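Excluded from the complex is one protein chain; the other protein chains are retained at their positions.
Up next, chain A:
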Amino acid sequence: MTTLSDLEAQAVRNRPAFGEHAHILCDNLVRIFKTEGVEVVALQGLDLLIEKGELIAIVGASGSGKSTLLNVLSGLDVPTAGLARVAGMDLLSMTSRDRLRYRRSVVGFIWQQTGRNLLPYLTGQENVLLPMRLAGNKRDARRRADELLELLGVADCATRRPGELSGGQQQRIAIAVALANEPEVILADEPTGELDSDTSEEVFGALRRANRELGVTAVIVTHDPLVSEQVDRTVGIRDGRTSSETLRRTSEDGDVIAEEYAVLDRVGRLQLPRDFMNALEMERRVRLELERDHIGVWPSAPGEENNE
C-alpha cells in the first residue's frame, strides 16, 4: 500500500530540486554577526544560482552583503542558516578539514587590495607556487605556475617581487595564484577597485580568459561598470538579498542588449526596484491583478489607506 510519505517522496523525485544542477547554489542563505546582543544581519535569505563555467558580476551598495557572500562562498566564513553548495559541496556541513580541502582545491580568491593578494617577499612565481605547496601538490607545480603566468600575460614577472610590479601585473599574478590549484570556482572581490581603467581592462581580460580557456566559474564582486557591463549576467544584491539580475545578449546586428529582471524567490517574493516604487509612491501595500500573460501592480488607492 502506498503511504502518504511515499507519495510525497515520489512527487519530489519527479520534480528537479531547486538548483539541482547549479554549480553554485545559495538557497535562503542567512549570515548573522552577533556579539553582546547586537546583531548585524548581513545576509537575509539570499538565493543565487550560478551555472558551471558562468562569468557573473555581483553588484550592490556597500553594506549590502556582497563581501559576506563571497566570504561564505570562499569557505572563509560559515553561514548561520540556509543552504550553500559549491561544486556539490555543502558549505554548512563541512568539517574544518573539508573546509581546508575546499579552500585548497575548489575555490580561488582574489582580494581588492593588490598588496593583500601576494606576499611581498616572494617573487611572482613563488607566490603562484605557494598554494600548490600548501596543498602538497609538488608535481609539475613549477610548470603549471609558468603556464598560468604565461596565460595571464605576466610570464616576464615570474622572478620579480610584488614591489617591483605595477598594480595590474600584481592583480594578474593574484589571478594566477587563485588558479594555482586548478579550482572550479574563482571568486574576486573588487579585483579592479584599485586600478585605472586601462589596467582594469587588462585584469578583467585576464579573468575572462581564465573563465573561457580553463572553464572556471568566475564570480566577481564589483562596483566597476567596466566589469559589470561586460559579463553575461549581473546580480544585484540589496539588504542581504538578491534583488535584480541583468542579462546580456548580443542582438543579430551585433549590439549588446541588456535586460534587467527582478528576482522572484521560491516562495514568490519579489523586490520592486526602488525608483519604480518612488515614481508611483508605492508604500506598504500594492494591489495585484493577474492578467492573461502578466501580473499588474498598482499602488493602493487613497481611499483604501483611509479604511485602516
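The working rule: contacts are C-beta pairs under 8 Å (C-beta built on N, C-alpha and C of every residue); 3 or more make two chains touch, one makes a residue touch a chain; residues count from 1.
Convention: contacts and distances are computed from a predicted model.
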item: Per UniProt record, name of the chain withheld from view ["histidine kinase", "Membrane protein", "Sorbitol/mannitol transport system permease protein" or "Nitrogen fixation protein NifU"]; value: "Membrane protein"
item: Residue of A:Leu49, A:Leu92, A:Ala135 or A:Leu214 in touch with the missing chain, whole complex considered; value: A:Ala135
item: Selected residue (touches chain absent from view) among A:Leu46, A:Val59, A:Leu73 or A:Val177; value: A:Val177
item: Hidden-chain contact residue, picked from the options A:Asn28, A:Asn117 or A:Thr242; value: A:Asn117
item: Of A:Val40, A:Ala81 or A:Leu226, the residue in touch with the unshown chain; value: A:Val40
item: Residues belonging to chain A that touch the chain removed from view; value: 33-36, 38, 40, 67, 71, 74, 76-77, 100, 103-105, 109, 116-119, 121, 130-131, 134-135, 177, 181
